[in-house]
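Removed from the display is one protein chain of the complex; every other protein chain stays in position.
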Amino acid sequence: MSLVTEFNDYRRTMNEKIMASGNKVIKRIFNLDTNTYVDGALPEKTKEMMGLSCSMVLRCDDCVKYHLGRCYELGVNSAEIQEIFSVAVLIGGTIVVPHLRRATEYWEELINT
Amino acid sequence: MSLVTEFNDYRRTMNEKIMASGNKVIKRIFNLDTNTYVDGALPEKTKEMMGLSCSMVLRCDDCVKYHLGRCYELGVNSAEIQEIFSVAVLIGGTIVVPHLRRATEYWEELINT
Amino acid sequence: MSLVTEFNDYRRTMNEKIMASGNKVIKRIFNLDTNTYVDGALPEKTKEMMGLSCSMVLRCDDCVKYHLGRCYELGVNSAEIQEIFSVAVLIGGTIVVPHLRRATEYWEELINT
Amino acid sequence: MSLVTEFNDYRRTMNEKIMASGNKVIKRIFNLDTNTYVDGALPEKTKEMMGLSCSMVLRCDDCVKYHLGRCYELGVNSAEIQEIFSVAVLIGGTIVVPHLRRATEYWEELINT
Amino acid sequence: MSLVTEFNDYRRTMNEKIMASGNKVIKRIFNLDTNTYVDGALPEKTKEMMGLSCSMVLRCDDCVKYHLGRCYELGVNSAEIQEIFSVAVLIGGTIVVPHLRRATEYWEELINT
Partner (left out) sequence: MSLVTEFNDYRRTMNEKIMASGNKVIKRIFNLDTNTYVDGALPEKTKEMMGLSCSMVLRCDDCVKYHLGRCYELGVNSAEIQEIFSVAVLIGGTIVVPHLRRATEYWEELINT
């Protein structure tokens, strides 16, 4: 199974279980998560790029995968992705590099399928 | 092999090797780790719940698994676990959500076996 | 001016400005913040103790001050506070100690006024 | 002295001392820091907004001040700043809120002088 | 495949792809990464030991693996590695322990092959 499919399937399955467990605070945070990135004073695309850079400096591989997927759907191109990566590695340091490797692998799969 | 068995086996094997390597500082920290969570001014259960919430905001999957296992043994129920999760996700933000997914999967296995 | 008054005044003033700026996502997070700690499957007191321990391991002095204030109002005593501190320092390591110093100073002021 | 002047003066003075100390690695990182944010595949403004959001989730007040200053110079408006803040608080959680307070105070000073 | 081979192979493959993607900022950071650890006022060995301890407290398994490999090549012995581990666990707290387990496993493989 591809990295993208595996990530999306696990994410969907577990999110459904979490929503079914019925905790109101968590439900509302999931809800907010959807609403925060919609077009507003800033376009969705800019916010997703910020989401990607934040995920990299916080070194969360799954968050990186999610925002890479969203950036891909919104038409961010490879040159732009490279610059987002460069900002994140500069700010976060070489500790971000292992995540850069996995992000690069995931992005390649996104653009090659 | 189940997630719970796999985690516990690896943890036991490696902890034995670490203790055998004989570094005094590390041995004493392992010792302290056992003593910190015993009943005192606060009951063990409350301290384990704090250990779980701290592990989630620090985004350490193995630490989350360990404290979920201890909470389960001490009788923390699913509604209480949900509230611990909600505090951790609120404080730590959506960056905690991927860890919430894995924690939910692990907790399900604990209560269903 | 006392540490407690200074913290509370600045917090109140700035929170009012933030709420007045009218961003819906931030308003809803502030709202959620209030609702998460109310009595539920777990009592408010337990959740505030988790909030305090999480704030310490994440090394956020202002968050520590806030939860110390809430713990004080809810009747958490000094022996209990010491145990929360001990869990946080064990989990978070000596990097937490400078925050333990400031937390100790703030708690002393809370119980002596 | 204003927050903005105080921050800029200390930053300038210490950066000069650091550059004078002559360590090549640090000099090259300072150099890279300047080059990373220039117009490229992405405009400088977008990169500065990413720099601001990353600084907030990493909870670095001085980094937040620096990028707020740059955003202000590049014409980012208050509604856009609010949305950057909202993304950062959502991703980073309530632990980011004390930094949001100080960022709000600093932004107010920037736009009111 | 061994842990060491698997890590080195993936690291090499992905680093080549990253270098091929041609982002100048990232290339220069990779370059700096090589230059920072060479003999200078401090010997390479001391800097690699610092790199290892920093990687542990920042809880980056891949960074730990890399610096363990470099320390092994530079002749750091097991007693010295134990002391580096002890400093990191003391400073970083028990949240570092799961990384200590994986580091111990990797070091064992390095010295037994």
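A, B, C, D and E label the chains in the order they appear, each numbered from 1.
Everything below uses one rule, namely that contacts are C-beta pairs under 8 Å (C-beta built on N, C-alpha and C of every residue); 3 or more make two chains touch, one makes a residue touch a chain.
In this text, all values refer to a predicted model and were calculated from it rather than measured experimentally.
For the chain that does not appear, the touching partners among the shown chains are A, B, C, D, E. Among the residues D:15, D:35 or D:77, only D:15 touches the chain that is left out of the figure. Among E:19, E:79 or E:111, the one in contact with the hidden chain is E:79.
Residue positions on chain E in contact with the hidden chain: 32-33, 36-37, 40-42, 46-47, 49-51, 53-55, 57-58, 63, 77, 79-80, 82-84, 86-88, 90-92, in rising order. Looking at chain B, the residues touching the absent chain are 24-25, 28-29, 32, 35-36.
One chain of the complex is left out; on chain C, the residues touching it are 59, 78, 82-83, 85-86, 89-90, 94-95, 97-98, 100-102, 104-105, 108.
Just so it is clear, only the chains that are shown with their structure count from here on.
Common neighbours of chain C and chain D (chains touching each): A, B, E.
Set against the C-alpha centre of chain B, every other chain centre is closer than that of D. Copies chain A and chain C of the same sequence differ by a rotation of 180 degrees once their CA atoms are superposed, given in steps of 5. When every chain is reduced to the mean of its CA atoms, the largest separation from chain A belongs to C. For the pair chain B and chain C, the distance between mean C-alpha positions equals 23 Å. Touching of two or more other chains is recorded for residues 24-25, 29, 32-33, 36, 54-55, 57-58, 63, 90-92 of chain C.
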